[in-house]
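The complex appears here without one of its protein chains, the remainder shown in place.
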Amino acid sequence: MNRRLKIAFFLLVLFGIAAIALLFIFGDRIAVLNPQGMIGEKQRDLLFVATILMLIVVIPVFALTFGIAWKYRAEKKSTYHPDWSHSFLAEAVWWGVPCLIIIVLGAYTWKGCHELDPFKPIESDRKPLTIQVVALQWKWLFIYPEQNIATVNFIQFPEQVPVNFEITSDAPMNSFWIPQLGGQVYAMPGMRSKLHLVANVPGDFRGASANISGAGFSGMTFIAKATSQEEFDQWVESVKESPSQLSKDEYIQLHKPSQYNPVAYYSSGETNLFNWIMMKYMSPTTP
Amino acid sequence: MFGRLTLNAFKHDLIEASVGVSILLALIAIVFLLTYYKRWRWLWYDWLTSVDHKKIAQMYLIVSAAMLFKGVVDAGMMRAQQLLSVGESFGYLSTPHYQQLFTAHGTTMIFFVAMGVISAMINYLVPLQIGARDVAFPFLNSLSFWLFASGNALLIASLMVGNFSGTGWVSYPPLSNLEYSPGVGVDYWIWSVQISGAGTLLTGINFLVTILKMRCPGMTLMRMPMFVWASLVTLVLVVFAFPILTATAGMLTLDRTIGTHFFTSGFGGNPMMYVNLIWAWGHPEVYILILPAFGIYSEIVPVFSQKKLFGYVSMVWAIVAIAFLAFLVWLHHFFTMGAGPNVNAFFGFMTMLISVPTGVKIFNWLFTMFRGRIVFTTPMLWFLCFVVVFTIGGMDGVLMSVAPVDFQVHNSLFLIAHFHSVIIGGVLFGFFCGFTYWFPKIYGFKLNEKWGEYAVFCWFFGFLFAFIPLYVLGLMGATRRLDHYDASTGWFPLFAIAAFGFLVICAGIGFQVLQLYISFKERAQNRDTTGDPWNGRTLEWSTASPPPLYNFAVIPEVHDRDGFWAMKHSKTHKEKPKYEDIHMPKNTGQGFNIGVLSFFFGFAVIWYIWWLALLSIIGIFACLFYRLFDRHTETYVSVEEVERIEAQRGKV
Partner (left out) sequence: MTQHEDFPDTHHEMTHNTFFGFWIYLMTDFILFATLFASYAVLRDATFGGPGGKELFNLPAVLLETLILSTSGFTCGLATLAIPVDNKKKVIAWYAVTFLLGLWFFLQVCTEFGHLIQDGNTWQKSAFLSAYFTLVGTHALHILLGLVFIVVFLIQVTRRGLIPVTKRRLTCLSMFWFFSYVVWIFMYAIVYLMGVT
């Protein structure tokens, strides 16, 4: 019995070491731990703070579990106090210390929630770029109101420029997420959610929907590409040369269910299309 | 005539069809065996009509075991799909089928496995541990079980007639609205959950009255076993939370059948309200799952440390605190819905707070072991595995309670790994622990230790291989419920490790089945003749194994916590007990009948067969009235019979 327990413990420790080692070796492939945007970085830092605070409790728990189980196994005949069942000091410690840890973590949470509120614009001396996002079945429509272009399943923006996403849905609830840049926010019909992200460096970042919205949900991935300002301007020009235009009729066609849509570009569109999409759900009068 | 039920509903692809056929074959085999061995009368009179809490508990176990098997198969099929559906390949399952799989997996595991085993444990143990002969309302108990079984049956029916929901186990609108899910799937979900939920609510009421009103003399609240405290607090959660589910699922049904606009996208409907309501039920629900498991651990750790439970009062306050806080955290399931920083911070803080009393419990268990004499029986091994797995799960729960962190892991596989850690590590391991511990009481012989150890080993390491990779996948940006992903994501190796872990878990299940078989074969050698095979501390161990119909020939009187322990070690002279006639409720078939009729009611509403729905409702009322007009609902066990049964005790 004891031998079997020793083997199991040894295997467990081995597993733990392997897991942590692999985590470090492949860390740069882990989007949340290796973000490429300021918001993602702050969220990761919060994750680390919370982890360390929790380890103050978790490590003693593991140490005590294995230590006590081993030391007080019946064969060993250690000190035996079968009726000792109360200690004010012990209770004070394990009610009190975790409370203190939680208060500290709570303070970090309060601060973090306000600082990283998805609706809060990013402070920067660069002029932000607005992209309106519409979740459809089963693709993402992106409208650039200032540039008067629109795209499907692809966005491009300059690095280090804050991007103000305004998000809605003309489909079931979805969730707009670019893990390498920062956290997600729900896309809901009749509602306007906001998300503010910024890319620190150029790159191609994978985006997805994180809330199931039907049969084609797995195909709702898109690329968010951060480039230099010049490359971005060139790209905008090239999109403007696209023959397709996102009129209301074209939108109604686009709205029809389809899966794994390829990237599409639209050179101009219906003005205020985003508002029209949102307001459809709010009142019976449809323009 | 048959509403929207057409022959089309029976058409399925090969995999679904083979599942349906297997179930039918299994049912036919059961019918054949019952006929061949002439056991129909036995089945009806001894089991289906029973109002005995011990029999009802075993029926819950059987149904839950069957559903556990189904849920594990669902999981295996999902693991296989995610292993195969990479890049150019789209695996072997169609997307609608895959979506039904994860919806059914979640619904089955939570409603029918976890709630089922908890109902089983509470049913079997609470009356015995409080020194009572039965529950407050035995007929209601039977009815509760049959409503539970009826809900299960509806989910099984969806495998063969029509299809199940594909919207996830909590069925968020707008996806679950008629517009986006026009078929019968969501309706099957609604009715299987509603009917079994009604059963759970009745169980809640029943056992609340039982615990608060039927404890034996001398058993004050602070002398109750911890499992009874855990049950009490769980039942309070049930009674407060389940009506919310009834109302919410009810509103969704109205949206889907008569065209109301509670949760539609237009016409003023509010899908966000559904999210709030369903989690106002859903969060207490997960505490309903875990608290009885905590109660089980509080029972076994003292017995196998041969030491009193540490900090009983603290443990009671901790469990009460957890239950209270359980109602104040529901928004953490949707931090990303955009409620604003103040709201998110508040709910995040309340969520973190729950970790304090939970940690207190773990420390108290560890200090029960401290300076004890620990015996590593299978239940104790399950407990140790629980501490490791549940602590991991609890820790990342706190990580996610920091809302901005949650923005990066919400609805990812990190979340999936978290809740599987706490549910498998906490609830399932707790059930296995309790099942192994109380098995001798229920069936009269012990389970084989060796095979039990192998099962623990496989489950523990299988779990680690199956779910630790999922934490990493979540951090890599893998969302949940995906039936396909690009090869460029680099996720494949981790899915492969997870699939390996699943196979190891299957080996663990195999060992458990083997353990049952071998233990049954060896039962003569492992018979429990004393009723107290583990040197237990609570009252159930003072009865025979298995206990007689009436539990206690003489209602015990306790003067201490660990009432039975005190009795065993007291120096007072034990006089010969004085027996009396024992008043017991009679069996009745109305619980079964109402269960069957409610199945037909649910089926009828799902398929819009309105005449059948109306007939079923009338039938249910007819059964209720039959019961109300039944004057002969009780019987008694005569003194002679009691003497005879008690004299048999200990003899094979």
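Chains: A and B, in written order; residue numbering restarts at 1 for each.
As a working rule, a contact is a pair of C-beta atoms (placed from the backbone, for glycine too) under 8 Å apart; a residue touches a chain by one contact, two chains touch by 3 or more.
Predicted model, so just to flag it, every value in this text is computed and none were measured.
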- [ ] For the chain that's not shown, point to the residue among B:199, B:225 or B:269 touching it.
- [x] B:269
TODO: Pick out which of B:195, B:251 or B:409 touches the chain that's been left out of the picture.
DONE: B:251
Task: Options B:5, B:104, B:214 or B:544, residue touching the unrepresented chain - done: B:214
Task: Omitted-chain contact residue, chosen from B:182, B:217 or B:259 - done: B:259
Open item on the list: Just checking the interface: what residues of chain B touch the absent partner chain?
Closed with: 136-137, 201, 204-206, 208-209, 212-214, 239-240, 242-244, 246-248, 251, 254-255, 258-262, 264, 266-270, 273, 277, 583, 621, 625, 628-629, 631-636
Task: On chain A, residues whose C-beta touches the chain left out of the figure - done: 283-285
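The rule is short, and it goes like this: only the chains that are shown with their structure count from here on.
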Task: chain B residues touching chain A - in the complex, by the definition given at the top - done: 95-96, 99, 166-168, 172-175, 180, 265-267, 271-272, 305-312, 314, 334, 336-338, 340-342, 344-345, 348-349, 352-353, 355-356, 359-360, 362-364, 366-376, 384, 387-388, 391, 395, 398-399, 401-412, 453, 457, 460-461, 464, 468, 472, 474-477, 479-486, 489-490
Open item on the list: Quick check on the complex: what are the chain A residues that touch chain B?
Closed with: 1, 4-5, 8, 11-12, 15, 19, 22-23, 29-33, 40, 42-44, 46-47, 50-51, 54, 57-58, 61-62, 64-65, 68-69, 72-74, 77-87, 90-91, 94-95, 98-99, 102, 105-106, 108-110, 112-120, 171-173, 175, 177, 179-180, 182-186, 188-191, 193-194, 206, 208-219, 221, 280-281, 284
